[in-house]
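Presented below is the structure to which this report refers.
Rest of the complex left out; these chains stay put.
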């Protein structure tokens, strides 16, 4: 079950070229994604209307894709523009296309009702391509339902255990109680770890000051696009960071993470971990990407194993603990939105085509 | 769903020897196929009646097979002829056998009602072992339902795209409209491509004349045994080939192809591609087999990928195009025959044993 009426990250912009295409599954549907001659991006279903051959075995021809089974040709709007052996085309040969927009180095698709695909709803990931931030675009794939990935993000107590020697490094993370707020788009979490004896392990060798550290993770998870937007940082202890006064040697990071369901069992993960200091230090930029990526491998190991246990636990009830305010709120918002979309669909005069 | 009352190709004759056996699944049933001392062939179910051990872990003993779990012995008619430790055998220990006949280098089995297994119904594949034709027996296996394989054969427009650089080589194949005829056993398709600039790519190096070519594919698909019987050829253009006048340098081929369902998800493919000229040119015979086989790999890649999309498309409707007269007729004939067999089975006093 997915929210349909939302923009989902489907690819990094650099993955789409003008002479080829990318096949990727989004919300259970196989898509063909490509860049047209005018630089705009196209998203059409990876299925010929004729005999259901996958267009991903097809051929790019200009701004179109030719099915290489019997030769039908489709443009970026899904219109069948050629059927060999006749003038014009047979009825019902058009295929579904999806609104697709490139922004902030990402290609966003709208899988729901195209009439509602308002570009203003695309999440703000401006740090991805801002001159004030440096980062590397990264991708990972999890063999798990996206909700388990969101749960993970909405309970950072796991940093103390899953990421004991990488992103966490302090028992405090699990011991403090974060501030949890509902916003109009999702859930905001605020976590301060004051006067910690040192930095998180993943910053080893990159420290900009010595002594005790005030650390924070303040993030928002939009439950529409599954956009996780996090400010985190490390400031010299007792210099006023919690009140907004950032000493010059403070290390501030911004992470955009986009969690897109491939299907019920697989999840795409697009992310950056950007820094807004030492912008020319490519070594730092790359080191952060590598070390955070190693942390995500720790998450993936845990979440994929958790998924297997969850699959065998149908009908059993998880225990509710004090950790769970954030993820419970997140799940409630998603459930409510999915229910709303179902109600709307039931009222609609005709269903969205496949 | 399969037509049961028909002869299906189950093996090449050379696969069966007098001291071993072959295990192969036909219409969803595991069979043991072997050759007896008198050269006749036997087909029995690959399942001991006692504890359902597979006889394919058993041992050939004369014209019988011994189950190597507890030692029961079965002859080629499925009769249990030995049960160690007692005189005679226990009741209900016989297993099912199937009518099996060797003809035209193929071993044909009848999986339906044995009373109806009339050898006269075995398809005519005389080119397989005729002195007037030369060919090599070949086998392939497709991970797809047999209907998708038959669809492929009943729409040769795919030669222009799937086989662009092998069996096809001309856009004309997809652009002409074939003649489609219903016969008493299936579907006949007639395709002429006149005055083509050259031969199909798979004949490169084997051309017998220069200049423009009249090409044809005229074939019949029997929907009973899934026997595809095709005459094809290349004649010097404008020498009267369409009217039946074949210039001496004309290259004529005959292909017999037998598409046998292994189960709902897998299909056996037995085929020859015979020529009736240059009969002593073993290089030509082998080259044709190799190049046509490469073409079938192209088919397999497409059809297996199509099957995956079809599996995810339950309930969705394919678009009907002008290509589809042949395959639609073929599917209708098969559906009708399966329905007839069901009606008959419902009337029958007792069902066919497993």
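First chain written, first letter: the chains are A and B, and each begins at residue 1.
As a convention for this text, a residue touches a chain if its C-beta (ideal position, glycine included) is under 8 Å from a C-beta of that chain, and two chains touch if they have at least 3 such contacts.
In this text, all values refer to a predicted model and were calculated from it rather than measured experimentally.
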item	value
Given 2 visible subunits, total identical subunits the whole complex contains	3
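Basically, only the chains that are shown with their structure count from here on.
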item	value
Angle (degrees, nearest 5) of the CA superposition of subunit A onto subunit B	120
Residues of subunit B touching subunit A in the complex	151, 155, 157-158, 160-162, 164, 171, 174-177, 301-302, 305-306, 308-310, 312-313, 316-323
In the complex with subunit B, residue positions of subunit A that touch it	30, 46-47, 49-54, 56-57, 66-72, 83-86, 89-93, 354
